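The structure appears right after this line, and notes come after that.
Omission of a single protein chain aside, the complex is shown with its protein chains in their original locations.
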Amino acid sequence: MEPFTHPRHGKYDVIGTRPIRHDGEDKVTGRAQYGADIHFPDQLHGYVLRSPHAHARILSIDTRKAEAMPGVKAIVTSKDLPRLPDKIIESGEGVENQKYMSDRILASDKALFKGHPIAAVAATDPWTAEEAANAIEVQYEVLEAVTDPVEALREGAPLLFDRITTTTLGQKEVKATNVCLHTRHQRGDLAAGFAEADEVFEREFKTATVHQGYIEPQNATALARSDGHITVWTSTQGAFPARDQIATVLKKDLSKIRVIPMEIGGGFGGKIPIYLEPVAVLLSEKTGHPVKLVMSRADVFQTTGPASATAAKIKLGFKKDGTLVAADVWMAYEAGAFPGNWGATGAMCVLAPYRLPNLQIDVLDVLTNTPKVAAYRAPSSPQALWGVESVMDEAALKLGMDPIDLRLKNAAVEGDQRPDGYTWPRIGLVETLQAAKASEHYRSPPPNKPNQARGVAVGYWHNAGLQSSATVAINMDGTASVVTGSVDIGGSRASMAIMAAETLGLKAEEVRPLVADTDSIGHTDVTGGSRTTFATGYAVYLAAQDAVEQMKHRVAKLWDCKPDDIAFEGGAFRSKQNGHEPMTVRKLAPQLPRTGGPVQGQASILPKGVGAGFGCHIADIEVDSETGKVTILRYTAVQDVGTAIHPAYVEGQISGGATQGIGWALNEEYVHSDKGEMLNAGFLDYRMPTALDVPNIDTILVEVPNPGHPYGVRGVGETPIVPPMGAMHNAIARAIGVRVRELPMSPPRVQAALAHQPAKPIPA
Amino acid sequence: MKPLEFHAPTTLDEAIGLLAAGGQDVGILGGGTDLIIQYRAGRRAFGHMLDVKKIPELNVLSYDDATGLRLGAAVCCDAFTEYAPALKHYPGLVEGAELIGSTQIQSRATVGGNVCNGSPAADTICSLIVLGATCVVAGPGGTREVAAKDFMTGPGQTVLQPGELLVELRVPPRPARSADAYLRFIPRNEMDIAVAGAATTLTLAEDGTTVQDARVAIGAVGPTPILVEAAGAALVGRKLDAAALDAAAKASEAAANPISDVRGTAEFRRHLAGVLTRRTIEIAAHRIQQG
Partner (left out) sequence: MSNGTKRIITATINGNETTMAIDNRMSLLQALRDVAGMTGTKEGCLTGDCGACSVILNGRVVDSCLVMAAEADGAQLETVEGMARGQELHPLQTQFLEHAALQCGICTPGFLVAAKALLDRNPNPTEEEIRYWLAGNLCRCTGYRTIIEAVQDAAAELKTSAR
């Protein structure tokens, strides 16, 4: 496919403007219907009974007492789920084994994490449902639990499965372990590389489990009709992937299930896996009523997929002039209770921003008695890159180089190879670094009072393509509607309207966007992976072009010429010869019925040409040396965004992602008891930033258009969560002279680091 | 949760009667910002909820120079922290009350409830202790007074017997050249429960620099709030120089008896007890100088 050139970049009519989002009024008036807002007069309330133990054999489940309670209409356990084969399928953004997916929804023989669903009750009111669930008698044989991935690697650690054996580099091991995947990338000659290095740094890093922290808990309502047709209303990041998962777990044809995506209160990757949906369906099948389930906040923390805790050993070798010559990385990623491959994704990210000839990357995905980890905004990249950025910063100080210059020296460009062998197309890392260096923030003197300093770090996310479908219908008055299957989490439907309007020569207000359900549009993958503006936008563009092509034929009829004689430019159909006034879509539309009927463009796409996103963040901070508390004085996030379709929402993604990263850097972590229970499963003690904890984050949008997209779009949503940990860590290190190599860099950790090592500020 | 009866009596006698009839099966609802959380989590279970906010005696809010402050147990923090005499005479107590939760919590939470919840991390208890406050308790046998320093007896526990109800807090008037201060340490800037807290009150002698009276109490660093007699003693009769502050801080560190939990390690809490002691002494001294 020919790469797109973007002659109109920066000179678009609608792209780059900031119209009010089409769903905005409903959201500020409380009219918008999120998943938990749905209500049926005859609905039943569902309640899930969950394992109190992090690791236990389930010996028996007795539901008789519960079933006898007045108001209880149905109870389900894993016995009600069909038996599934031990086979891997794609599920949303990752892969899952079907049998494990079923076990995750309702435990069969073992409870593998605290909160693992054991049974579910449908009753006429929520208190009865809860009481009945607590009256279900479950016999457990409690087993030793392990929650830390490094602990899970130790000889003698409790094993989650008897039959998981590690596939190491193509060879299956015989011994059962908790390692479900070992990924390796290799290039060049590591020993030779380190031999030619002038400076070698070997460091260890640790991060704790963190959660996406979306404010809206998971929810699902299902109605199963007697004819076998099922409707599910849910807050999901993708109606089609949700439907695929539900159909897999329940062994049903896709045509039997309609998933209606409600408005969604945040996802960040955490609402890609299904949790409650099959349970709601089973309960509805047994009762004939709609059944509604909403998770409590504690259940969200304890039972939905968080982001992996990790351990890393990073060894980097540099020449005197800053050239990175060798890298040896080992990482362990928490996989949670079921096998997954997020560690493998980390392996793709860990050295991605840099060009280097000699490397070895070994990453393990390790099973633990915690919920199966899910995607969280650039999943696995933050944990991988922060340690690399720490070592880069140490190297810059040792070599006497400006930290951005050191990145520039080694920055990957088009034609270089990513560590896993992928060759970079046109990317904007260099431009991003240059913009950071030229920024007013970076050129201003760093803060220089005691315990103040500035830190920088780079971030990367590859973004995704995946499948999207779209239709663009031309209304009889020349306004248009665009229908996609992409759930709108952050304002994307406005961007769809913008791209359709740009393509059709209309105004954004003249295009009505709709997010459709699984009955109404072709297959569309998740809103996630920073793919929506890219891939669904691409589909919208193609659908609009399809409509334009059809309309060309209509104009040809009116002008009595060939379609090839007509061009669509500047928002109007123009005769390549002459003799006709240019005709806009609005002018043409009333004539559609008599020239052949309605015009609707459609497109389905699995685009290549995905554009990666790079960011560089600059943090000025101050450390209270007596308490270890870090205050951010100033923060700037620079990022290559390709083309900012709706700049306000691009800025919003960057600001929001950076804020999550700041929380991850300073305060957020899962704290487990020695029995494997999360001790801080609420917003009080799982500490996310409030309005008082972050300053105004300045964003600088660098636009290096992606040749793989008609409007140059690169995904933007995920990259911004990656740099903050490195930027904050580097700033703290320069402020107090100590590197805190464990996340979060919470006050007790920073204060302890200070106490054990007297502060010597690093020369800025 | 079992079915619930809800009562909102308008007289103290009616409330005492309901408490006597219900015994342990009654939850007392002030602002509800602790009770309702515990109720929903199943940590408290009862068949009757008794809303005390309509009882006039629990809504008193008054001050005079002779007898000091009267703060009804049901007065919400928002109302208390706007009460001009409190801001003027007991700024540390007001600071503590203002720190309880968010704006939304402030609209409901009460100083009385903060004390009755029995948490050693409560943001008002240390100030009440150093200010010499008394807790007026009503029960079937009549009314009694308990010194604030004796009110909490363990994590989540107070001297309140079944059938008893906190009616008001009384804080004595301040001597001349006095001021109080409260600080807590939290990892964020709002919303957290104190990892450690300290309240100090100082009274300076006529020379304006010698400490005539000093009391320090530390919170969230033991099963109950701790009145650190040695910290106060380390200041009385001295000027507030670095050595004095250091001695007081060390006394607090020595008196602290913290645990490690999700909010902080024992070492970190002990260290903070000293830091916050020093900082509150400085603030209180500065307040006295400001007049």
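Per-chain residue numbering starts at 1, and chain names A and B are given in the order in which the chains are listed.
Note that a residue touches a chain if its C-beta (ideal position, glycine included) is under 8 Å from a C-beta of that chain, and two chains touch if they have at least 3 such contacts.
If you're wondering where the values come from, they're calculated on a predicted model, not measured in any experiment.
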item: Touching residue (missing chain; options A:Glu96, A:Asp148, A:Glu216 or A:Asp362); value: A:Glu216
item: Of B:His7, B:Arg70 or B:Arg287, the one touching the omitted chain in the full complex; value: B:His7
item: Candidate in contact with the missing chain, chosen from A:Arg8, A:His39 or A:His229; value: A:His39
item: Sole residue of B:Thr11, B:Gln104 or B:Gln161 that reaches the chain not shown, by the stated touch rule; value: B:Gln104
item: Chain B residues touching the omitted chain (full complex); value: 1, 3-8, 18, 21-22, 29, 32-33, 36-37, 40, 48-49, 51, 53, 76, 78, 101-105, 107-108, 189-191
item: Contact footprint on chain A, counting only the chain that is left out; value: 18, 20-21, 23-25, 27-34, 36-37, 39, 125, 127, 212-217, 263-268, 294, 296-297, 489-491, 648-649, 651-653, 655-656, 658-660, 682-684, 688, 690-692, 694, 696-697
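FYI, only the chains that are shown with their structure count from here on.
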item: For chain A paired with chain B, centre-to-centre distance based on mean C-alpha positions, whole Å; value: 44
item: Touching residues on chain A, where the partner in the complex is chain B; value: 127, 130, 626-629, 666-667, 671, 679-680, 683-685, 687, 689-690, 692-693, 746-748, 751-752, 755
item: Complex contact set, residues of chain B against chain A; value: 1, 185, 187-193, 195, 261-265, 267-268, 271-272, 275
